[in-house]
Every structure is written in structure tokens, then in C-alpha cells.
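Not every chain is included here, but those present sit where they belong.
Chain IDs A and B follow the sequence of writing; residue 1 opens each chain.
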Amino acid sequence: MLTLKRLDENDAQILIDGAAAKAREIGVPMCIAVTDEGGNLVAFRRMDGGKVTSITIAIDKSYTASAAKKATHEYGEISQPGAPAYGIASAIGGRLMVVGGGLPVAAGGEVVGGIGVSSGTPAQDREVAQAGLDAFLAQL
Amino acid sequence: MLTLKRLDENDAQILIDGAAAKAREIGVPMCIAVTDEGGNLVAFRRMDGGKVTSITIAIDKSYTASAAKKATHEYGEISQPGAPAYGIASAIGGRLMVVGGGLPVAAGGEVVGGIGVSSGTPAQDREVAQAGLDAFLAQL
């Protein structure tokens, strides 16, 4: 039997609130998703003006980051033409996201979930996801 | 050109908070989803202990209620064997939900969104969704 840690409902709100605060600061309304360490959705918020396409993209960025334990922008690097993971972007019915904005959430050296952000540029999405992660880590 | 009303990010939180309060009162952790009048997800919360299968079911109950402007338990009645909408449960890749727990959210006679709840019995899901709706209507 394995014993493992997983972020809870309250942690998810801290992650989303932290991300949303940054999104407001940079003036880009975002879709923000939080998944547990098994890739299953815990919480989601579409800020007013967040894109409809970004609903699924944010959820899938979070899914990828938590379930693969890797930031989506790292997949972006290793999946370029000629790179080792080229072609992975369409795996799992297209759920495996290689665009920046998905980050694993770790605590005590263990991945306990993920956060995914979408609606801005990938750089903005990543900045906002990082702000959510920072808010979570600051209160651990 | 159409002008329409749609629940916003803040309304979605009021709906979810109202539903979650009732879920805690009856002791059943729930998945709670809110969609806009186009059926697109605005907010989601999986309470600690909410079922993983209920993530999709709650979202799809809310999708059905808002996009079809009809409570899912009403679809349950008209989709029984021999009834006019028999077979509709598997429509839209199974997204059209006919199990209770999805309610349209109306304001001023207009559907502006929906709420979907899953993890308890259909009666519990419906009670919790109604509590979310009541909390929303109380502050209009």
C-alpha cells in the first residue's frame, strides 16, 4: 500500500486566488484550473473575459503538469521538431499540453497536484500560474 | 443583434458557496459546477471527498441545465422508456444528463447559466443545487 499527499479543496482556492490576483495585476482575465496528483480536477475559475477555448486548455495544462510531474513549457522544449519528444502534443486525445502555463505543485519533494492557466500569451499564462504556486508555497 | 444576460465570476462563487454550505449541512461532500448560458464552464469545486466520477457528471449536469434551459430531473421524467425523449441520455457523447442535480439559473425571466451537483443520491444532488440557486436568488 502506498501513502501519499494530495492538495485539498482549501489549497486549490489558495492557488487560484494567487493566480487570479496576478491576472488582475497584468490585466488579463484568465481560466485557472487546479488538479490533484492523479490529474483529476479539484477547482476551476473562469474570470470574466477568460476565453471559452481556454476552459479545456487550462484544465489540460493542469492535468499534464500534475499527472506527468513536469511543467508544460518543458514539454514545449523537448517536443520541437527534431527533439526527442516531437509529436507528443497530440497524445492522450490532445490532452497532453506542451504550451507554457501548466506547473506541477510540489510539497515536501512530492508532487501533490498541478495548476494550469490559459487565456493570455503562454508567457503570461506561465507568470500567472507561477504566482498561484508562489501563493501556495508562501503559506505552507 | 442580441443583448443577453450571463452570470459572472462572482455570481458563480455565490452559487457554489451556497451549494457547498448545504452539502456540509447534510454531510455529503460534493462536486459543484457552474456554467454560463452557453453551457461553458465558469467555476468548479470538488469538496474534499467528492467523487472523481462526479467531476464530469457535475459539469455535464450544469451544461445540460443551462444549455437546454431545463432541469436534469425533468429530462429524467421525459426520457423514460415509452416517453417522448426516450434515448436522449446518450446524446452529445453522453453529456446530456437526465439524472437530477442540474438546474438552470434564471434572472428576470431569462436563463443566465446553470448549476450541476454530483456525489450524493440524485435527491441530495438536487437539494444541494437548489440551495446554491436559492443563495443566488436571495442576493439579486
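Going forward, contacts are C-beta pairs under 8 Å (C-beta built on N, C-alpha and C of every residue); 3 or more make two chains touch, one makes a residue touch a chain.
Model, not experiment: these values are computed from the prediction.
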Subunit number of the complete homomer, 2 shown here: 4
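Convention: only the chains that are shown with their structure count from here on.
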Separation of chain A from chain B, taking each centre as the mean of its C-alpha atoms, in whole Å: 25
Residues of chain A that touch chain B when the two form their complex: 8-9, 12, 38, 40-48, 52, 55
